[in-house]
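One structure follows; several queries about it will come next.
Complex shown without one protein chain; remaining protein chains in place.
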Amino acid sequence: MIKAGIIGAGGYAGVNLLSLLIRHPEAKVVWLVSEEAHKGKKISELYPHLKGINDLSCQTLNELDGLIKDIDVVFLALPHGIAINYVPKILKAGKKVIDLGADYRFSKEAVFGLPEIYKEKIKGARLIANPGCYPTASILGMAPLVKNGLIDVSSINLDAKSGVSGAGRGVSLKVQFCERNEGVTAYAVNNHRHMGEIEYQLGRILGSQMNVTFVPHLMPMNRGILVTGYSKLRDTHNALRITDLIKLYKDFYKDAAFVRIYETGEPCTKNVSGTNFCDIGLSINEATGTVIVMSAIDNLIKGAAGQAVQNMNLVFGNPEKMGLEGISIFP
Amino acid sequence: MIKAGIIGAGGYAGVNLLSLLIRHPEAKVVWLVSEEAHKGKKISELYPHLKGINDLSCQTLNELDGLIKDIDVVFLALPHGIAINYVPKILKAGKKVIDLGADYRFSKEAVFGLPEIYKEKIKGARLIANPGCYPTASILGMAPLVKNGLIDVSSINLDAKSGVSGAGRGVSLKVQFCERNEGVTAYAVNNHRHMGEIEYQLGRILGSQMNVTFVPHLMPMNRGILVTGYSKLRDTHNALRITDLIKLYKDFYKDAAFVRIYETGEPCTKNVSGTNFCDIGLSINEATGTVIVMSAIDNLIKGAAGQAVQNMNLVFGNPEKMGLEGISIFP
Amino acid sequence: MIKAGIIGAGGYAGVNLLSLLIRHPEAKVVWLVSEEAHKGKKISELYPHLKGINDLSCQTLNELDGLIKDIDVVFLALPHGIAINYVPKILKAGKKVIDLGADYRFSKEAVFGLPEIYKEKIKGARLIANPGCYPTASILGMAPLVKNGLIDVSSINLDAKSGVSGAGRGVSLKVQFCERNEGVTAYAVNNHRHMGEIEYQLGRILGSQMNVTFVPHLMPMNRGILVTGYSKLRDTHNALRITDLIKLYKDFYKDAAFVRIYETGEPCTKNVSGTNFCDIGLSINEATGTVIVMSAIDNLIKGAAGQAVQNMNLVFGNPEKMGLEGISIFP
Partner (left out) sequence: MIKAGIIGAGGYAGVNLLSLLIRHPEAKVVWLVSEEAHKGKKISELYPHLKGINDLSCQTLNELDGLIKDIDVVFLALPHGIAINYVPKILKAGKKVIDLGADYRFSKEAVFGLPEIYKEKIKGARLIANPGCYPTASILGMAPLVKNGLIDVSSINLDAKSGVSGAGRGVSLKVQFCERNEGVTAYAVNNHRHMGEIEYQLGRILGSQMNVTFVPHLMPMNRGILVTGYSKLRDTHNALRITDLIKLYKDFYKDAAFVRIYETGEPCTKNVSGTNFCDIGLSINEATGTVIVMSAIDNLIKGAAGQAVQNMNLVFGNPEKMGLEGISIFP
């Protein structure tokens, strides 16, 4: 049984992680840390849906030294720039770290926790940088094209559409119900932190530095990301057929437990909601020589907590899908 | 391993039942029947979220004779008036029947499948009439008051608020996105089929016939029912204290695996979404001598598929909660 | 041309009032006051939908002395307890005041601004206490029954369902998109400020003190209130027929410009969205002797800004419907 602690349990990613681990057959959450304001409160007070399911109380980072001793792995789900102050201490104590934040995603010290690309490196790693939600959907969508040299990488436009939970549980005008309901808008155009993460990681797959255009949008829904990726085929003379493209994606992801390639129809955020799946659909516009890749994930599961559990499974030698077999409740 | 067949698998209740049974450790769905139009189609074509998870194809009722042989229990999730044509044949073949429709809810032949009230009768029963969604929330909310003679039963007003999935997957103008979004309305005022079911079942608990006022409303959300029940206390001279009332409810449901009584705060449909819980909150208006009971369920789980699985567990001697331990994905 | 100032223009009620007055043929908004934080900001920065339509900048209450001189009427849309500090000064300067807040709703100094009941008193009044949103829908729904002595007033249960905008634009966890979407819940059970306002105003209509049970609920939508009112008929021997009841309501509101009585169908919040209408539907449960009244309004129009304009029209002798003839944009 893997004993786990969660730092940042009061946020949406943290509480989803807790829920997954509660039902994981080989893991047990031993303690929770949440910000000072929640000190001593039961997680079920912050999240009444956990009433009768989990009664852990929130502790603070001040108590970290004592807490570390009890566990095998620490998950951190914190805003940018905080994890880096605590991770060295946890690693030094010989514990595994899975960081759901951005602090180690550009670091050579950590393994980038995208199992569809780096599964072997993840096995046994001691520090995992869990990918961001937008990067997960974007990279899984574009990797087969980039890796196989099929597209002009300077032509990539990633139009990303996210549910509001991606902004976290912190209060702000922008995420209030009345401001978002019936309101679709782009935000952080050309300056979202995840753009650099996507460029860096696709560049590693390509083997050289590259840039993309990335525009995130807020949708009036709770969960889910759909990234629609546009890019120009390099060889427009030997037109790539859609059936070949689908085959190429299926081959690329033949060992991926959670990637589903569509032969017909388009991915929909509902189809992956609450699950660790990444659903991918493909289309080619022959007149413009453009490949369209649509990739859908649940931003809090495959884009955060689920992927973290998937990484934990790999790190500790469990079956990759353990504890992640939930089926989307539809509708 | 319990072998099950589902008739009416193409509806929302049916597909939720399928999802629960796929992950149930002691059950296996052997076949699916859906309406003629779906003949031969895979369930994952009707519901792409099941892609890669279940590949059963839909059969039709014409094939029922052959299908019955293979299974231990048949679930029926059909519109009113159809099940009654097929249930006798299935029972005659010695199979158990759990009917999610209304056909047997007033019948002495069937056990009313509300385990919080009729657990012992359900164990070993051969025909279960699974309660309606509104009746489940309404009866669980009012039963402790009715049973203990605390209220004037002629004063019960049940104001019910439902997500749109309660109307099923059949197409109609009323359930179109644009007609329901931003649109809260009552419907079927004083003539909803479930009103009679509530009156009949509360009457059984009371020990004599009784009537209620029941007004269902449509909410712009997918899942969930909240019933706010109002009734007058009988003895207003010896004022019932809220703490006593909470204690009374806790006692009444002390053996109920899925009922959670709130000591503070109000139940919210989100807190039970995707789960088999019924969350109950209580309040007393002393000036008017009125008890207010708020009961929340997921209409497709505790109000349909989950309760059917709970009944199956009881019928076949499994632990009541088996396969029903999913945690609401929040938010 | 009536010259108006708005204090509290940065809130949802304030900005709806501004929008109505911009298009009002006989009114002109001369200045806006919003809280210190918005000082000097254009209202179109706070609300980009006003870009190119109105470019007034927000001033603060510190400048009130100078501002008062320019105008004929001041509208206040402020949180509880603030207006009372400024209204005396405005009245003393000989200006009319229409207060959208709660400070004067129990005061004998002010006229309660519900024109369907107090039209004659409103004409020429100098201080109008604009009713709350829940009280508007509740009182319009119940007044004909109370006034005509048809019901046992101790039996009134008001189940109110509101869109999220009723909570205003202030940030808080409770009104965040992800917390409300798919989440129906009661709140402030038995202790909402509007309960007292309803009791006080219905008591005035009745001619003696009375109490009601009032439970507000939050719905996952932006705008609209639906109040479902339940009450027992007094004379159950001479059963009131629904056709008689409808006629009674039509008579009661025969001079009401904005009340629509339904002969068939149920009111829906969508049908009044963006308008000053109050739509009322009726039903009788003969078995329990209960009258059900459903009343729907737009909480920000008939429940706030629209009713304030209606009152302004009456105070200044304009036609009651002037500037209030907008049609709901459907869907």
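For reference, chains read A, B and C in written order, and residue numbers begin at 1 within each chain.
Keep in mind that, in the parts below, a contact is a pair of C-beta atoms (placed from the backbone, for glycine too) under 8 Å apart; a residue touches a chain by one contact, two chains touch by 3 or more.
The structure displayed is predicted, hence computed values, not measured ones.
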{"item": "Chain not shown, its touching partners among those shown", "value": "A, B, C"}
{"item": "Of A:L61, A:L91 or A:I292, the residue in touch with the unshown chain", "value": "A:I292"}
{"item": "Among C:S34, C:S165, C:T185 or C:T228, residue touching the chain not depicted", "value": "C:S165"}
{"item": "Residue among A:H194, A:K232 or A:R260 touching the omitted chain", "value": "A:K232"}
{"item": "Listed residues C:H38, C:K161, C:H194 or C:R223, member touching the removed chain", "value": "C:R223"}
{"item": "Residues belonging to chain A that touch the chain removed from view", "value": "154-157, 159, 161, 163, 178-179, 181-187, 189-190, 211-213, 215, 217, 219-224, 226, 228, 230, 232, 266-270, 273, 281, 283-285, 287-288, 290, 292, 294, 296, 331"}
{"item": "Where the unshown chain meets chain C, residue by residue", "value": "12, 15-16, 19, 22-23, 47-53, 165, 182, 222-223, 260, 262, 265, 268, 270-275, 277, 279, 300-301, 325-331"}
{"item": "Sites on chain B contacted by the missing partner chain, in the whole complex", "value": "12, 163-165, 169, 171-173, 175-182, 220-222"}
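Following the convention adopted for this analysis, only the chains that are shown with their structure count from here on.
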{"item": "Chain-chain pair with the highest tally of contacting C-beta pairs", "value": "B-C"}
{"item": "Inter-centroid spacing, chain C versus chain A (mean Cα positions, whole Å)", "value": "45"}
{"item": "Shared interface positions of chain B, touching two or more other chains", "value": "182, 222-223, 268, 270, 273, 331"}
